[in-house]
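Missing here is one protein chain; the remaining ones are kept as they sit in the complex.
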Amino acid sequence: MHSESKGSKAVKWILIGISFLFVFLMLVLPLITVIAESLQQGFAVYAEAVADEYTVKAVLLTLEATVFAVAINTVFGLFAAWALTKFRFKGKKLLSTLIDLPVTVSPIIAGLIFVLTFGRQSPIYPLLQELDIKIVFAVPGIILATIFVTFPFISRELIPVLEAQGTDEEEAAALMGAKGFTIFRRITFPHIKWAFLYGIVLCAARAMGEFGAVSVLSGHLRGKTNTLPLHVEILFNEFKYVPAFAVSSILVMMAIVILIIRSVVEYIGKREKDNVR
Amino acid sequence: MKKANKRVIPGFGLSMGITISILSIVVLIPLASLVVFTTGMDIGEILSTITRSRVLASFEVSFITALIASLINAVMGVVLAWVLVRYDFPCKRLLDGMIELPFALPTAVAGIALTSLTADTGLIGGFFAQFGVKIAYTRVGIIVALVFIGIPFVVRAVQPVLEKLDASYEEAAGVLGASRTRIFWKVIFPEIRPAVFTGFGLAFGRCLGEYGSVVFIAGNQPYETEITPLIIMSELQEYDYASATAIALVMLLVSFLILFLVNLIQIRNAKILKGGN
Partner (left out) sequence: MKKNILSLTLAATVLLTGLTSVTGCSSDKGSSSGEKITLTNVSYDPTRELYESYNALFAEHWKEQTGQEVEITQSHGGSGKQALEVANGLEADVVTLALEYDVNAVRDAGLIEDGWVSEFGNDSAPYTSTIVFLVRKGNPKDIQDWDDLVKEGVGVITPNPKTSGGARWNYLAAWAYAEELYSGDEAQVKDFIKKLYQNVLVLDSGARGSTTTFVENGQGDVLLAWENEAYLSIQDYPDDYEIIAPSISILAQPSVAIVDGVVDDRGTREVATEYLQYLYTDEAQRIAGDNYYRPSNEEILKEYADVFNLNINLVTINDFGGWDEAQTKHFTDGGVFDEIYEKSE
């Protein structure tokens, strides 16, 4: 890489140019539109929409669902990636396909299946009633749907990396008598650190923005089961164009905060690595 | 315990147990209830539901737009990942951070923002309208929305693998006098191919099922720009659960098949790679 020819330099800048153009047109411009619309009627209207009691409750619910989704998917992702890459067994392809499936299931279908499983038409509904457990049209349903749509995000990030790394190092360590957790912490984790971080960020970002599945499951109870994206939808449907965009901009900012945290962690991590060298 | 000699690395039971139980609760049981619900219908009924000309036309619309969008995503995703991993340039961190933003924006908001940009009164749409090209309310509009929601999948799948990839390979090839395009196709691409396929598969599946953003930009003309999830939604609005679940099941099977194929290719690739070592 040190001796780049003139041709490759041109390629470099062309590719960078394409990347910036693409990201600007496809990703940044829509966001600018959101922010511009939200400030259309001045800052006071914006502040009012953001500070609204129901908006605040929606933010809290969204955070709750996101935290649950990230926590459960982290546990799942680590174990699933470990199982899928460190061992050989029958049905591996099937298992890994099933893990990916939720991403490709239409959000509407995702909501529908939970309604069919836990709703009034379901055979277990009387039992849930008896135990006074509410799943659909209550917070647990929202959390379940959020976990569902972000299900493979963490394992998906880890699997390619672990696959590329192979199993030699772990096998060697195991033969030398190291315990499972030690192997994971000392050998595997350093390899997957960054992929893991990407996975969490991806999962958190997607969890916050999930709309379709949650919308089928939430019941839209104002102040109780409305997440931020649902609150946006409701405002929009109520002909409150500007507040709807103002509330969306909160989501954009939450995403930006997560991304900044990621960059900082990444930066510190990479600097440490350089120092060790 | 016959197989155990192959499994030197500990933790198989633990990781499989946790993987399968979470998978069952979040994915398998709910999906099974969809299948159970459909078995209540007889085959003829299901077939006549899913072969109605309007439903077939929607399959075509969904399939073609999703395919084109994920091809664009695959190409742009590789370019972006490449640029982010291999080059240094100003604002790199910023560009990197932008990638997940489409996830955080609720799809409905994304749809509204993209529509207002690409309608012939909008910033981008107005530009293209001069040449007689319509974006919003055509299939092109659907593709734009799908590219928006699918791009992070490919970038984030390819990026970690590229990062792990040893640059010494290419340097060696470069020293041996191979041209840059040749190096890319012969040395780099085989390495990242599984990741590209994964990203492509996930993006494709996600695009196939996307609802929230597409309904705003599509125009929803029957036979022209009506997508399958919209048909499911309209069946639900008519309280026709049977038709909705039948169509949903078809989509589910298609997603499953796509993912299964992707995983087959990926695992085969992994084997080839290992064999090569």
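Every chain is named by a letter (A and B) in the order it is written, and numbering of its residues begins at 1.
Here is the rule we go by: a contact is a pair of C-beta atoms (placed from the backbone, for glycine too) under 8 Å apart; a residue touches a chain by one contact, two chains touch by 3 or more.
Quick caveat, the model's predicted, so the values are computed rather than measured.
**Q** Checking the contacts here: which visible chains does the omitted one touch?
**A** A, B
**Q** With the full complex in mind, choose from A:I18, A:I35, A:V139 or A:I256 the residue touching the hidden chain.
**A** A:V139
**Q** Please identify which residue in A:R120, A:R186 or A:R271 touches the non-displayed chain.
**A** A:R120
**Q** Footprint of the hidden chain on subunit B, which residues?
**A** 1, 4, 12-14, 16-18, 20-22, 24-25, 49, 52-54, 57, 112, 115-116, 119-122, 136-137, 215-216, 219-223, 230, 233-240, 243
**Q** Kindly note down the residues of subunit A that lie in touch with the hidden chain.
**A** Output for subunit A: 68, 115, 119-121, 125, 131-140, 143-144, 215-216, 219-224, 234, 236-239, 241.
Note that only the chains that are shown with their structure count from here on.
**Q** Report the inter-chain centroid distance for subunit A and subunit B in whole angstrom, where each centroid is the mean of the CA atoms.
**A** Computed from C-alpha means, the inter-chain centre distance equals 15 Å.
**Q** For subunit A, which residues count as touching subunit B in their complex?
**A** 1, 7-8, 11-12, 15-16, 18-20, 22-23, 25-31, 33-34, 37, 72, 75-76, 79-80, 82-84, 86-89, 92-109, 112-114, 116-117, 122, 144, 147-148, 151-152, 156-157, 160-161, 163-167, 170-171, 174-175, 179-180, 183-184, 191, 194-195, 198, 201-202, 205-206, 208-212, 228-229, 232-233, 236, 244-245, 248, 251-252, 254-256, 258-260, 262-263
**Q** Going by the contact rule at the top, pick out the subunit B residues touching subunit A in the complex.
**A** Counting only subunit B, the residues touching subunit A are 6-12, 14-16, 18-20, 22-23, 26-31, 33-34, 37, 76, 79-80, 82-84, 86-87, 89, 91, 93, 95-110, 112-114, 116-117, 123-124, 144, 147-148, 151-153, 156-157, 159-161, 163-164, 167, 171, 180, 191, 194-195, 198, 201-202, 204-206, 208-212, 228-229, 232-233, 236, 244-245, 248, 251-252, 255-256, 258-260, 262-264, 267, 270, 273-274, 277.
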